[in-house]
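Here it is, the structure, as structure tokens.
For this view, one protein chain was removed and the others were kept in their places.
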Amino acid sequence: MHLDKTEISLIGVAVATALAAQLSPDWLVFTLTLAISTALVVMGVVMLMRAGLVSFGQGLFYCLGGYAVGLGGRFLGITDALLLIGLGVIVTVAVAMILGLLMTRYREIFFAMLSLAFSMILYGILVKSHGLGSTDGFGVVDWTLLWLESETADGANMALLLAIGLALTIALFLNRYFKSSIGLACEAIRENEVRVEYMGISRQQVLYINYVLAAAVGSVGGSMTALAAGHVDPTLAYWTVSGEFVFIALLGGTGHVAAPFIAALIFTLVRTYAVELAPNAWQMILGIVLLLIILFLPKGIWSLFTRKKGAAS
Amino acid sequence: MLTVWAILIDGFIYASWLFLVAAGLTVIYGVMRILNMAHGSLYALGAYAAASALGLYYAGGGDQLWMAFVIIAVCAITIGAITGLAIERGLLRLMYGRDEILMLIITFAVLLILEDVMKLIWGTTPYFAYQPYAAMGRINIDVLTVSRYDLMVLVVSIVIGASLWFWLERTRIGKILRSIIHDREISQAMGVNVERMFTITFMIGATLGAIAGGITAPIISVVPGIGIEVIVLAFAVVVTGGLGSITGAAIGAIIVGLARATSIHTMPELELFIIYAVMAAVLVFRPHGLFGQAVARKI
Partner (left out) sequence: MKTTQQPRTWQHVLFSATTSIFLASAGLLGLAANASAQDSFKVGFVTFLSGGASGPFGVPASQGAKLVVKAINEGTLPAPYDSQGVNGLSLQMVEVDEAGGPTKQVEEYRNLVQRQNVNAVIGYISSGDCLAIAPVAEEMETFTIAFDCGTSRMFEELDSPKYVFRTGLDAVADNVGAARYLAETHGDAKRIAGIQQNYAWGQDSWQDFTLAMEQLMPEAEIVNNQTPQIFQGSYGTEISALQTRRPDIVHSSMWGGDMESFVAQANARGLLSQATALLTTGESGLHRFDGQAPNGTIIGGRGPFGGFMPENDLSEWFSKAYEEEHGIPPSYPASKAAQAILALKYAADNSGADGVPSSEQLAAALKGAEFPSVSGTVNMGLSDGHQAVQPMLYGEYHFEDGKAELRNVKSYPGDCVSAPDGYNAQEWIKAGFPDSSCD
């Protein structure tokens, strides 16, 4: 298989991160795991953004992935992390395939609000599920990865390595996907969907596939968060969480598969240091940082890494 | 029968409050195409300003009801107009022409900042300016009671709705605004000062948000975070009714209000879903909301 330069460097960065993590303090390992999981969901948001759609309800799939891990461990007795993640993907794809039939008919703010509505309906159902702990949520069982056990040895490190592995696989796939005919058709739809139809491509079909894929990626992020944090609760589906994903997506920009990862890491670190340094004003710090980035890096943080700034359209 | 009456009364009272909250949002969106997340902060600012001023007034021995309303109005209008002006001139002006979603995120950042600014000014202790609500008393209908203050909110809401409609449909400035809604570039070419109209619109929208907060202050206890709670509600109403339409916001508010009251009186456990279920149901059949207009797609 021939690898292009982006792919080689993605693999390189993944290996470097995995190695660096062995020397990093434990809190950073955990923060990094969460940032990567978040980045996966953001990746789904970016996929939709490339097609001109902004989802304020990606928390729906994030939450489905998380709850699949929690419920699969608790009621089905599954402990293998990969099986749990797979279960989440299956459930999510099934839901997304139904919702997608409806969602792909909507654009702009209506897409955003309808996705928000569905995510909030799931939130409402979970809040009403007293047996599942309502808003308190419940703990995720101790998981295993193939033959390794998370509880023994270095669970946090194992979660990180799993996250890196999954993220790398997904990033490599999406890197090809963005350049495939369907990935390019998504961008064409964003620019002008009527012309896309004239060219004999079904925009409905393209958007549908893109929507379902984005949902699956979001689900993996949710499952990974649940495995790392060891707890799931309905907040995962709350609209502010979805809003945060959109925020990070814009922060990174849609230019490259690596952008969401960098943006998520920066977002997480800014927030955790803001919470530590100014427990009473961290929201303000976050808001100001985001405004500054929007003002000075309109194409997202990724534009720092590309030479020809904003040379597009 | 009692329940039916209760549903109607509660539904319309709640709808009037929803309309007050949503009106500013829909005016700003209609003219400027900005879905203003910071609307929730303006609501909270209005509530904080009114509640703290009322607190001072009553602590100073005042007990005139009309004075309380003057205080609410003055506080809300002042803080709404000033904050609106500051946000529009200081920030949004630099961003016009950007993506609709980017504008939404910018207002979200403003919301985050204002949340903490309010905390720095007013602290976190709840403000509790119940006096006007208690002083106006209630009307008894069998076992049901209706607060006169709630009825007054209903009247204020109708007055504001009617004035907005009149302003947009029957005045010169309203005509100019409608021309901007219709086609921003052509109106600019025809000599309309679009930027100034934007400033005016944003100030009016922001003030409406602050008024909604100010008038709600005596009903609730004003705590940090109330702004965030109302935004999604306001969004749901506005999207259900059709973005940018005053009539739409009114009808959306009535539908959501009645649906919610019905659910609370008959199936209280469904209350959390009902608003989103109504919004989803309306959007399934009317993809642009009840009074929204489909935009022609460019070719």
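Read from first to last, the chains carry the letters A and B; within each, the first residue is number 1.
Methods note: contacts are C-beta pairs under 8 Å (C-beta built on N, C-alpha and C of every residue); 3 or more make two chains touch, one makes a residue touch a chain.
No experiment lies behind these values; they were computed from the predicted model shown.
Here one chain is not drawn; of B:L56, B:A134 or B:V284, the residue touching it is B:A134. From the set B:L85, B:M152, B:I219 or B:A277, the residue in touch with the chain omitted from the display is B:I219, counting the whole complex.
Looking at chain A, the residues touching the absent chain are 5-6, 9, 12-13, 16-17, 20, 23-28, 30-31, 34, 127-128, 130, 133-139, 155, 178-179, 187-188, 191, 225, 229-231, 233, 235-236, 241, 255-256, 258, 262, 265, 268-269, 272, 275-276, 279-280, 282-283, 305-308, 311-313. Residues of chain B that touch the chain left out of view are 2-3, 6, 9-11, 13-14, 17, 115-116, 119, 123-126, 128, 130, 133-134, 137-138, 140, 143-147, 149-150, 216, 219-226, 229, 260-261, 264-265, 268-269, 271-272.
Definition applied: only the chains that are shown with their structure count from here on.
Once the centre of each chain is set as its mean CA position, chain A and chain B turn out to be 33 Å apart. Remark: chain A residues 54, 102, 105-106, 108-110, 112-114, 116-118, 120-121, 124-125, 127-128, 192-195, 239-240, 243, 246-247, 250, 280-284, 286-288, 290-291, 294-295, 298 touch chain B in the complex.
Interface of chain B with chain A (complex): residues 35, 91, 94-95, 98, 100-102, 105-106, 108-113, 115-117, 119-120, 228, 232, 235-236, 239, 243, 269, 272-273, 276-277, 279-280, 283-284, 287-289, 297-299.
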